[in-house]
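Could you have a look at this structure, given as C-alpha cells, before my questions?
Note that one protein chain is taken out, while the other chains of the complex remain in position.
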C-alpha cells in the first residue's frame, strides 16, 4: 500500500503544504525575537486568506492578491501593536482577541466569495533546469511564493545575525529596560516587528486560499496559525530551524493525506488528528530540555514595557 | 559667557525636575572641570539618579540649563549625550545576558566597527586598563565585577570627556574597588572628568576632588571631601547626627543550634544563576551571622534554599534539630522560620495587592489567620495594622496597594511583617537596600532586638559596613561556595576581601594605557 505513494510527489507537495506555516512562523519569530508574543497569528492568517483571495479575484492578479494579504495582515497586526505597545494591554489576551476577531471578520467579508475560483498562480519557469530528473519535478516546478518564503527565511537569518538593526532587535527582546536605558526606541521597533509578523502571516493565509486549496471557506486555516506558533518554539527561535520544523510538519500533513487517499484501514478522523498530535509531541520533546529552552527564549518575551522615566 | 564657564566641562544651573507627588531635583547647580573627579553624594531618593539621567538624556528637566564647555547642552536622548562625549556606567539595566561581550559593547556605541575589529579593540583596551575580558563570552555567564568591566570598556571605547558612574562599587570586592579606583585615577589624569555617584563616604574621600551633596532633591553643600571627616559628610547627607544601633549584651542560650545547614547543594532555578555548592554553617540562638558577597554569587539562591522555595535534600537544613531539608516554605514557617527576600515588590510582596492581603501572604501560617481553609479577614486586618503601627510604616492605611508605598516604607512593612511573628530563625537578604539612613538604622535595630530575644539571624548583604555593624560572625559567598564563618571582632578589610574571592583575575593597569586607548579612538574616527 505504501508503494502507491510517490516520494518525489510527496516532497513536492510537502513544500507546498509547508509554505503557509513557514511564512507565518518566520514572521512570528521576528515578533518574538523583539520580545512580543502575538497569539493572533491564526486571526491574521485567515484575514490574509480572505483579503488576498478577494484582491486576487477582483484584480485578476495573484500578485495583487499576495500584496493585499500582506497589507491586510499588517493592518490587523497594528491593532495588536497599538493595544499592547501603546495601551499596554496583556499580550496573551490581546492576541486571543485578534484571533477571535479575525475569524469572525474574515467570515463576514468572505460571504460573497464562497465557491469562487481564484486566478491561478503561475509556476516558476527555470527552463531546462525544471526538466532535470528527480530534482526538477521535486524542487523546481513550484510557484514563486515557495521560493519567496525560503528567501524570507534567509533574509531574516542574515538580518538577525549580521546587521546592526538585527542586533538591536535581539537586544530589545532580551531586555527592554536595558535597551531603553541605552536610548533605543523599544516601542517603535516592536511595532515594526509586529507589522512584519502580520504581513508574513497574511502572506501565509493568502497562500492557503490562492495556491494550496485554492478556494475560500470559512475557518479554512484550521489551526495553521497556532501550529506556526508551535514551530517557533520548536525552532528555538532560529530561522533555519523554522524551515526544518515547517517542512517536517508539512511532511506529516501530506503523508496522512496520502495515506487517506491510499485507503489505509484507519478511520479518516484519526489520520486527520495526526498533525495536531505530532505538534504536541514535538513541543514536549523540545521543551523537555528546559535549560536550553529557557536560554534560547527572548528574556522579555510577553512582558509589558512601560518606560517610567 | 564668563571665563570660569568655558574652563568648566559641564555646568548645571537651576535644574528642576518634578514627578507627580515628588520633586526629584529642585534648583540644582554645580559644575565639573576636565579631569576632575566629582562626587554626587546623597541618600537613596535624594535625586542623584534623576540628575544624571538628565545629563545622559534619559530625562528631560522641567527647567534650568546645562552647558557643555560653555555651549548650551540639552540632550533629548542618550545618543545625543554620547555624541557630546558623555558616557555612563549604569548600576542596573543596561546589559543583555543572552548576548556576548562584543555585542553588548557594540550596542552602546554610535558607530561600532565590525565584530572582529571590535573584539580586537576590546582586548587591547581591557589589557591596557587591567580589566581582562573575553569578547566572545555571554554576559549572562560573567560575574558582577566582570559585567561592570563590560560597561566601563563600552564607555572607554567612546573616548568620553565625561564619565558618569552610578554606585559602581556595590558589585565589587574591596580588592576590585582598589583596581577600579586606579583605573579611574588614570582616566582623570588623562583629562577625563568623572561624575561619581555614591553614598559610601570613605570611597568618596579617597577618590574624589570635590563633592556636591544632595538632600531631598536640593544641593545642601559642596565641599572638598578630603578636607572633611566622614562623620561630617554623613551629617550633611542625612541632615541629622546618626547613632549606631545599640546591642544588648549576648545571652548564652542552651540547646541545639537554632539553624544548622550542612552540605547544602542545589542547582539554580534561574537561567544564568549560580548553583550552591556544599554550603554549611550553624547559627546559635541570639546570634547574627552576616553573609557577604558580590551580587550574583548565590545570594538569591541561598535565600530561596533557606526559605524552602528551592527544595533541597533531607538533612541539609535543620532547625533546633528538626530536619527541614525537603520541606516547603509553610512547613518551615511552622517550624519558626521567617524570611525577607531582597526584592520587595514581586517577591516579598505582591505589588497590586493591599497591605492587608500582603500581611496574609506570609503571615497566615504563624499568626493563625486561616481556619479550615477560610480566611479570617478581621484578624488579618488587625495584624496588618499592628505591623504598620509598630514599625512606623508611613501609609494612608492598610487598604493601599504595596506598590503605592515608598521603598523604605515597604521594606519596613516587610521586615515588620516577618519579625512580628515571634520567629526562631530569621533570614534576611539586603535588609536596607535602597532605604534611607534613618529607616536603615531602625531596621538594623529591630533585627538586633530580635536576636537579643533569642532568635537566630542570618543577614545576607552586599553592604560590608552594615554586616560589620550588626553581625557576630561573618562569612562570604563566592561562586556558590561559602567561606568558613569567622568572628567579626578583629577582622580586617583585606581579610574580608579575600573571603569574598579577592580580585577576580585582575591586575593593576600599566603605564601607557592611555596611548593605546587614544590610538584606538583615533582609529575609530578615521
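Going in written order, the chains are labelled A and B, and every chain counts its residues from 1.
Keep this in mind: contacts are C-beta pairs under 8 Å (C-beta built on N, C-alpha and C of every residue); 3 or more make two chains touch, one makes a residue touch a chain.
Here is the rule we go by: contacts and distances are computed from a predicted model.
**Student:** Which of "Dihydroxyacetone kinase subunit DhaK", "ABC transporter permease", "Flagellar basal body rod protein FlgB" or "NAD(P) transhydrogenase subunit beta" is the UniProt protein name of the chain not shown?
**Tutor:** Cross-referencing UniProt, the chain left out corresponds to "ABC transporter permease".
**Student:** Specify the residue from the set A:12, A:39 or A:56 that touches the hidden chain.
**Tutor:** Of all options in A:12, A:39 or A:56, contact with the hidden chain holds for A:39.
**Student:** Quick one: say which of B:341, B:431, B:485 or B:501 touches the chain that got left out.
**Tutor:** From the options B:341, B:431, B:485 or B:501, the contact with the absent chain belongs to B:341.
**Student:** Looking at the full complex, which residue from A:79, A:138, A:178 or A:299 touches the chain that isn't shown here?
**Tutor:** Considering the complete complex, A:79 is the one touching the chain left out.
**Student:** Can you say which of B:132, B:351 or B:407 touches the chain missing from this structure?
**Tutor:** Checking the options B:132, B:351 or B:407, the one contacting the hidden chain is B:351.
**Student:** Quick one: say which of B:33, B:80, B:404 or B:424 touches the chain that got left out.
**Tutor:** In the complete complex, the chain left out is touched by residue B:404.
**Student:** State which residues belonging to chain B touch the missing partner chain.
**Tutor:** These residues touch the chain not displayed: 18, 20, 62-63, 307-309, 328-330, 333, 339, 341, 343, 345-354, 357, 360-362, 364-365, 370, 373-375, 377, 400-401, 403-404.
**Student:** Identify the residues of chain A touching the omitted chain, counting contacts across the whole complex.
**Tutor:** Contacting residues on chain A, toward the hidden partner: 39, 43, 79, 82-83, 87-90, 92-94, 96-98, 100-108, 110-111, 218, 222-223, 226-227, 229-230, 233, 267, 269-270, 272-273, 276-277, 279-280, 283-284, 287-288, 290, 293, 306, 308.
As a convention for this text, only the chains that are shown with their structure count from here on.
**Student:** Please compute the C-alpha centroid of chain A, do the same for chain B, then give the distance between them in whole Å.
**Tutor:** A distance of 44 Å separates the two centres.
**Student:** Under the definition above, what is the set of chain A residues touching chain B in their complex?
**Tutor:** 164, 167-168, 170-171, 174-175, 177-179, 181-184, 291, 294-295, 298-299, 309
**Student:** Under the definition above, what is the set of chain B residues touching chain A in their complex?
**Tutor:** 50, 53, 57-59, 77-79, 82, 90, 93-99, 103, 106-108, 112, 271
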